[in-house]
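Before I ask anything, let me first share the structure, which is written out below as structure tokens.
A single protein chain has been removed from this complex, and every other one stays in its place.
Now for subunit A:
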Amino acid sequence: MSYYFAIIGTQDNPLFEYEFGTAKQGGDGVARFPEQARHMNQFIVHSSLDIVEEAQWAQGQMYFKCIDRFYNNYVSCFMTGGNVKFLLLHAPSQPAIANTSRASTSIAANPTSPQTEEAIKQFFTEVYENWVKTIMSPFYHVNMEVKSPVFRSRVAAAGKKYL
């Protein structure tokens, strides 16, 4: 499973990007997006912002679960109180349909199973904690790009831990 994680500001501007692969089931943590499809990730994530805007007033929960799908790419969303969107694109290495015969519980194979949802929720919650720490810095202004290498390594650690 390959992941593309992006933080989107209040004016649909990207603040942070990170690409990683699964570290579970012997994964090496490297994203394996096909080279000709890799540049599509940003477009897919961007296009799901419309759905986020619709969903954000329907329920007050921060975690929206999987909100959008484009072929084999699934987009999950988490929205902070300050209208900042965390978007995670996850692409299983083989299409999900191949696994319907035997109910595999691995999060890599089932992009919409409750286990995957829970794992992504834990990932988002951990990123949210670090995000609040980032914005509490008196030098951080709204919609400012996050360049901190410490923040990046914290996101990487959360990805490794849960996904």
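One rule holds in what follows: a contact is a pair of C-beta atoms (placed from the backbone, for glycine too) under 8 Å apart; a residue touches a chain by one contact, two chains touch by 3 or more; residues count from 1.
Going forward, contacts and distances are computed from a predicted model.
Remark: of the listed names "ADP-ribosylation factor-like protein 1", "Ribosome biogenesis protein ERB1", "Protein phosphatase, Mg2+/Mn2+ dependent 1H" or "Trafficking protein particle complex subunit", the one matching the undisplayed chain in UniProt is "Trafficking protein particle complex subunit". Only one residue from A:M40, A:I67 or A:I135 touches the chain missing from this view: A:I135. Note that of A:M62, A:A119 or A:A156, the residue touching the chain absent from this view is A:M62. Although one chain is not displayed, its contacts with subunit A can still be listed: residues 56-57, 59-62, 79-83, 128-137, 141-142, 148-151, 154.
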